[in-house]
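For this depiction, one protein chain was excluded, whereas all remaining protein chains were kept in their positions.
This part shows chain A:
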């Protein structure tokens, strides 16, 4: 019967159809399991160096937000997050993949980035997991890492950086996927040592701590340029360039906020105006009330007081006061590279070390080099730079050495180097950040840290509680003094 045949053939078809190998389904065709370290390096560099932040500018009295009472600007912040450990996971994977592939050159970069990210974590919170961190996928996984003492963390990352510098000295392999130095390992050595110098100057209150040996470590680097090469020009900057490609633009490209709600801080504008600093024209637009003055007239610019309420500042804006940031920050997709560690900063570090008597260097020379490097970054012509350097207000005066160095460093950090401006002020008190306006929070104090993230309360409570009680007698507050900030 024809019909029966049809039925039989369907049954047959059915039976054949179900004989399938499930192994065929265990491969995800959409993702790779082969992670070349170069592809991981690219991602790590983006997360490490794409760090231009107006939040840092608010907290550092460089900009103000007139839309709402901004917690950074008014020092009302509370907690921060541990998202940086996600970046550390990528570093770990890069190191693992490099080992598997025998690409040794990535190992030194792994140490650089681990130090870079851990430094960022510890200066934000105090003690953080370091020695037991990133062990979630080991054979004996650690899911609740203990918190290491900040002192041990700093020693650890300084040692790692020292090791990284030595490794690259003899490294013959190559790297790719490098957005910063295009695979030039000699420049990476400079960046590694620049980071070491930054960390060491961060420890300026720890001159007397023999475990760290800040001064001797510092000298070990600066006294041996062949073994410890450092930045010699802006070309050496650890800086991420931006491109006119979707997703690669300057972070505030087309930002409505920066166009309409963020204005320059009064104190920052005044620092520049008082010194007749030509960088002002690179940073800011004329205020509406100054629109009829020439662009290079310092009087055309004005700022708004950072510790005032947003309502007061926005009322001033409605009256035509307040300079917006320069148009290039939102109109030019490429604008300027995001400097993470710059030649100017290194020069200011060397100047400060000399001023502190750590080294025998010439503080004035390094100070001038730093200013020149910063101005050259903004394409200011050498005549204007020389004129600025000869301004009596600018000429180095050893009796106010640290203040002058840090203030210039502060001006050079505008919209680059992440939160460096804030952390340098936290360490040295320069320049003074106003806290006397009616908008100020935190009882008029500038916070010294961030509270630990709530996620740690939920998933690593015992270790967190131990870390809090050993560091902060008043509990986990933004005003606690971490080890780093205590003189010894």
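Worth a mention:
Following the convention adopted for this analysis, a residue touches a chain if its C-beta (ideal position, glycine included) is under 8 Å from a C-beta of that chain, and two chains touch if they have at least 3 such contacts; residues count from 1.
The definition used in the following text is that contacts and distances are computed from a predicted model.
From the set "ABC-2 type transport system permease protein", "NADH-quinone oxidoreductase subunit H", "SusC/RagA family TonB-linked outer membrane protein" or "Aspartyl/glutamyl-tRNA(Asn/Gln) amidotransferase subunit B", the protein name that UniProt assigns to the chain left out of the figure is "SusC/RagA family TonB-linked outer membrane protein". Residue-wise, the contact with the chain that is not shown comes from A:92, picked out of A:51, A:64, A:92 or A:375. Contact with the chain that does not appear here is found for just one residue of A:159, A:244 or A:295, A:244.
Residues 1-4, 6-7, 10-11, 14, 17-18, 20, 22-23, 25-33, 35-36, 39-40, 42-43, 45-46, 66-69, 71, 74, 76, 78-79, 82-83, 85-86, 88-90, 92-93, 128-129, 132-137, 141-145, 177, 179, 241, 243-248, 252-257, 259-261, 288, 309-312, 314-315, 317-318, 320, 324, 438-441, 443, 451, 454-461, 464-465, 475 of chain A touch the missing chain (whole complex, contact as defined above).
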